[in-house]
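Left out: one protein chain. Kept in place: all the others.
We just call them A and B in the order they show up, numbering each chain from 1.
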Amino acid sequence: MASKLTTSNRAGWLFALPGFGLLALFIIVPFFFAFGLSLTNQRLISPNPTEYVGLQNYRDLLGFGVITLEPLRDDSGELIRDEDGNLEYPRVRTITRSDEYPQYAGMQEWFRWQSGDNATVVIVRDVVFMKALANTLTFVVVVAPVQAGLALLLALLINQRVRGINIFRTIYFMPVVVSIVVVSLLWRFIYAGDDGLLNNLLGAITFGAWRPIDWLGNTQTALGSIIAMSIWQAVGFHMVIWLAGLQTISPTLYEVATIEGASRWQTFRYVTWPGLRNTAVLVLIVITMQAFAVFAQIDVMTGGGPLDSTQTLVFQAVERGYGKQDISGGATISVILFLLVLSISLLQRYLTRERR
Amino acid sequence: MYRTALMTGAFLAGLANAASAQTELSMWYHGAGNEVESRIINQIVDDFNASQSDWKVVIESFPQLSYNDSVVAAALAGNLPCVLDVDGPNMPNWAWSGYMQPLPIDASEFDDFLPGTKGIWGDKLYSIGLWDAAVALYARKSTLEELGLRTPTLEEPWTGEEFMAALDAAKASGKFTYPLDLGMNDQGEWYPYAFSPFLQSFGGDIVDRSTYQTAEGALNGDAALEFGEWWQKLFADGYAPGTSEDPADQQTGFIDGKFAFQWNGNWRAVATMEAVDDVVFLPAPDFGEGNKIGGGSWQFGVSASCPNPDGAAAFIKFATQDKYLAAFSDGIGLIPSTASAAALTENYKEGGPLAVFYDLSKEQAVLRPVTPGYVVQAKVFIKALADIANGADVADTLDAAVDEIDSDIKQNKGYGHTG
Partner (left out) sequence: MAAVAGDSRGLRLTVRYLVLALVGTIFLFPLIFMIVSSLKPTAQLLSDTSSMRAFLPVGDISLDNYFDAFRRAPIGRFVFNSVVITLVTVSASLFLCSLAAFSFVYLNWRGSGLLLSIALATLIIPFETIAIPLLLLVSRLPWIGFDGIEFGWLNTYRVQIIPWIADALTIFLFVQYFKDLPRELIEAARAEGASWWQIYRWVVMPLAGPVIATAAILKSLKMYNEQYLWPLIVVQDEAHRPIMVGLGYFFQLNVAWGEVMAYLSLITLPVLAFYLVLQRAFIASIASTGVKG
């Protein structure tokens, strides 16, 4: 036994080294490098030497403050109202650009809410980053359940013994083999505001009642349009995974359910769903991780606009690190992205663990 | 014996020299995909190589869109070419970063060159351009007559109010999809080049040029706020299409009659003149501080790591002869760098259709900020203008832009400006 082990040792190392070595050099090393870079002020190219700056980059990205604005009053102390009857407030820039509040210098307003007559304003050091963060989280929170759910519905639809069902399965899976870059360009045309295909189709279906919408140029619809397109492209992949899971459920269980007179819903809830647990966990985790990495669609379709409504973390990281040559800033965003992905994956594993 | 050996040695050395007489000089150019430019530059290279036997230039062309990224990548890897082509406003950044060296040519050789063609940083000449570009307001003579508008000239341009009145008249006539096209879909270097002159005409600027250490007051002062409000009005009131404009419209919209006026560069002038009989090129309106246009286009420089700067200098001197300046001008329609070259061209000679641009460039061109920080400032400016066009609050957007520029300057320790 001992001699087997010693010879295995050498062969073991030899066989694993090339693969693992590549992994280490090109994934693990840059990963630690990213953490290191985020603590410096390194630029892509600069004659100034790189310095260690500690957590300054994180403070620049995540710094925020909360200020309360009192409504404006006229000379007699009465509240001033504008034509719509709303209270008027001093501009945020009177605070952020005044010398009295140096801690707020350079911040911008993110959002505000009313508390009584006063307006409470959240100001942040980097509004574009915050918007990117919010958009990315929105993307993930919407795409994960919707795509997983739609994929399940499709799988249930396909899981019937009907003649020619495979043709439909082939069709539903087709967008998956098309590159997301191709899909993004194609849909950019489809979503065009003036004479786009989608607007025309909707106009035809509603017999002309439809007013064309500039899907990608409108801050309300831009992110949603990209979400819809991304789901369209990827849902077939997860449909197939659900399908495989469905087909591992023993048919005897279904027979028992029919004998016992269970309704469709009850069959689903008590026979199908429990058998799909593991698949569900896998599908959700994979979709979530992929959703965080959204980049190509944004780069090709909107470039982060309009008004940052489609700004995402990866897009910002690349724009800063590469476009604006601020490598340490880009690395900081990447680290924050990683920590987010890690926490959400761990959270998902925790929430979906076996509770037996 | 000794003498024979010496002679043989000298003879062999002479042979060796003759064999390696042509030292290779690598050169990068941004014109890949552009047939006319490529043809002309290749011709210049061939002529140079044939005209002497010391140097042989080997040229590699890159597509313009990715050219700057290619140079940065090469700088990162340490293998820049000897001669390279740089877009004027980026030169200070490349010089400061250490990829370029000052031109080993006496600056007085370029005395008669247009100011916009000289790339100067730290009082040294780093690059020289074979042409300059200008932007003008394209219009049809017939449109001006129909709408009853005065034709503005270089000495008497339209004021801001006259310009808006012209747009109103075009809008009221109902004949155009939009009165004005600004090419908003092209969110690249076009924005600062084409639109910062408007900002400057209002009295603002991208950065405070007295010190280049901050943009406060320049980009968010009262003049800039006025500019911002005017800019937003153009889109909010339907005078011009916004950022989701179809790129095709910038190319053919004016020719097809969709727009009454188009703010476009003179690189489109030749094609437009062929398609539209009565096109006229009007100067920019004056919003208060004089009318201005952009200046500074692609220029040739020498990389810091070039082992043969004299060879590079010889090539650049060769390429800047009048006949080549004229060739480029005739080919792509841009302004030749010297008056003598202009006299040789179709469009810029005395009385030529585009001659007005030569004077425009000489009198009114304002270079984009001459600072290594320009690379970041351009991106910030582009975003600010796009956001304002899309309806963002003007003051807040400009403040945010100023903050970002200031913080970038600080992070780079002032970008090497002395004083």
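Things worth noting here:
One rule holds in what follows: a contact is a pair of C-beta atoms (placed from the backbone, for glycine too) under 8 Å apart; a residue touches a chain by one contact, two chains touch by 3 or more.
In this text, all values refer to a predicted model and were calculated from it rather than measured experimentally.
Among A:61, A:92, A:223 or A:283, only A:283 touches the chain that is left out of the view.
Only one of the listed residues, A:76, A:115, A:160 or A:220, touches the absent chain: A:160. The missing chain, though absent from the display, is touched by one residue of B:69, B:222 or B:346; that residue is B:69. Although one chain is hidden here, its contacts on chain A can still be listed: residues 4-5, 7-9, 11-16, 18-23, 26-31, 33-34, 37, 154, 157, 160, 162, 165, 168-175, 177-183, 185-187, 189-190, 195-197, 200, 204, 232, 236-237, 240-245, 248, 278-279, 282-283, 289, 292-293, 295-296, 299-300, 313-314, 317-318, 321-322, 327, 330-331, 334-335, 337-338, 341-342, 345.
For chain B, the list of residues touching the undisplayed chain reads 32-33, 60, 62-63, 65-67, 69-70, 73-74, 76-79, 246-248, 251.
Here is the rule we use: only the chains that are shown with their structure count from here on.
Mean C-alpha position of chain A lies 38 Å from that of chain B. Note for the complex: chain B touches chain A at residues 72, 75-76, 96-99, 187, 242-244, 246, 375-376, 379, 386-387, 390-392, 395-396, 399-400, 403, 406-408, 411-413, 416. Residues of chain A that touch chain B in their complex: 41, 43-48, 60, 91-93, 96-97, 106, 108-109, 127, 192-194, 214, 216-217, 219, 303, 305-308, 319, 323-326.
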